[in-house]
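Subset of chains shown; positions unchanged.
Each chain gets a letter, A and B, in the order it is written, and its residues are counted from 1.
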């Protein structure tokens, strides 16, 4: 399967009193996003508060999304793990549920050497049968997948995609110059998808695409057709909405935005808190000025 | 129960081929440490590679340590969690296994506000019935329990102890000046236990005490008797051994040291790697020059 295009990170709607997954609202969100043209779905990312979910919640979310998607678009859940064993166990379970690939976030407490990072990913890649998206976000973790590591991991048949949240296009250029045939690149941040696609990137995986699916797909289509100046104009507009989210916890923003749009996704998972009233008003203004 | 004195963080001996806990060697280590005079035992700390263990491994380790300790000294396992629910579930289970208290390490992916940190600990403290040791190690996590947070949490009846790995005695002074009656302090780092006890601290929780139990107990006894100059001399000697460990992953050092002493605790848990031969030779020299 060929992952590309706009792949929203889904929020995790949880009933806080019971801890159960709100499968109805999640199914509705999946249906609507597919109807609006997204090219894939990624539950259990950082926007999905994956670190704050129990194993049964994670399993139920993947099951729900796979069922709702009905094979129309690939489902690529996030997998966070400290050990290869933990990652493999999760992926094997999700494979049985019918997922099409995974995004791996390596957790650690002790600082890992380059060799320890390489061994983690190689061990996992050789133990599963689905494509893997490497995810790098050193701002929020103690792990930094530098270009030399990504280039070496690109040799693994199952490691097929890379998503980098650093926003450093020099890193992407280095990887593409040396391993452009082995690994495909996704954009992370909302200020940069057009540039990443100009460099040869294949799409954009992002939380805000839950709220702006049509505009995100529009931007992707312009870029895919090489209509760069229109795509840049679209990116500039989307950024004026997205930059607001940087002030707050991203998961809280996306949940608030979806609530405003009528999806009863609820609050973030404790101890994470929902936005206060002032922040919600700011988000409302963002949605309004973005024509939503 | 009154926690005090030398409380070693136990390593987690795992059979890497099967993933099962080596209960025999763990029991032996517990017996020997108690025989050498330690005042408590803390499995599942960072030295115990707690982040890298599965739930069944954690449960089996606590069960084994509680059984081996036979009530002679308190057992105070580490609990790491992203959510209150996860922490409470673990603690409730450990309480049934017979533990005497817990050391809580708050994990997070998103940066937490002060209010989010306070709510996490208050919720947990009010949902369990054993004493809690707060653990602060901002170097290895995204959480920093500053003195104002600790002082507020000290008002919770179940939050009774604080262990700070920053080595900043100014923080300890601030806490003691304002909440010295509500919370007791443990030293973390090996260069500082005597000073912490001079400030009114009640003991030292540390990984290296697995390897140096008698020397650690000796240091504590000197300090408890106010024989400060002898205690400082002892601290100076122990530091010349402990400072070596700073160059390497701490869990790998303690496992290597115990292997040298004849405990078949095995390697760190993948992806963490064991020390290489050169480093093991350095550790051997350290043990030899420390008279072990």
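Basically, contacts are C-beta pairs under 8 Å (C-beta built on N, C-alpha and C of every residue); 3 or more make two chains touch, one makes a residue touch a chain.
In this text the structure is predicted, and so the values were computed from the model without any measurement.
A.B. asks: Given 2 placed copies of the single sequence, how many copies form the entire complex?
C.D. replies: Total copy number for the complex in this file: 4.
The rule we apply is simple: only the chains that are shown with their structure count from here on.
A.B. asks: Using the touch definition from the top, list the residues of chain A that touch chain B in their complex.
C.D. replies: 19, 46, 51-52, 54, 82-86, 107-113, 115-117, 119-120, 123, 140-142, 249-251, 269-273
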